[in-house]
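Apart from one protein chain that is not included, each protein chain of the complex appears where it belongs.
Up next is subunit A:
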Amino acid sequence: MQKSEEHAGRKEHSQQHGKEYVLRLYITGATPNSIRALTNIKELCEAHLQGRYYLEIIDVYQQADIAEKEQLIALPLLIKKTPLPEKRLIGDLSDTEKVLKGLGLKL
């Protein structure tokens, strides 16, 4: 029950922002991979999704308990929550082709 409410809350949250793309990026502090992933996604979003996205960045080190909840293994991890289907992209997001495919921006 609690979980579904949480989900509902999140949806509300995304609707509040009214953004088409809700992305969540899990990073681990200031590791090179994390920094690269962050720069890469920001560049990508600005280039392709300007104004249409909401990007949440979570430092797993700060919230160790979510690692289990969110089934985190390989990091950095980018989760595309909406539009459906949900997609998980791991790595520093340097393979732009793959990232765009993963985000459904390119076929």
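One rule holds in what follows: a contact is a pair of C-beta atoms (placed from the backbone, for glycine too) under 8 Å apart; a residue touches a chain by one contact, two chains touch by 3 or more; residues count from 1.
Here is the rule we go by: contacts and distances are computed from a predicted model.
Between "Branched-chain amino acid ABC transporter permease", "Pyridine nucleotide-disulphide oxidoreductase", "Nitrite reductase" or "non-specific serine/threonine protein kinase", choose the name on the UniProt record of the chain that's been left out.
Cross-referencing UniProt, the chain left out corresponds to "non-specific serine/threonine protein kinase".
By the contact definition given up top, give the residues of subunit A that touch the hidden chain.
Counting only subunit A, the missing chain is touched by 26, 28, 31, 33, 36-37, 40, 60-61, 64-65, 67-68, 71-78, 86-95, 98-99, 101-102.
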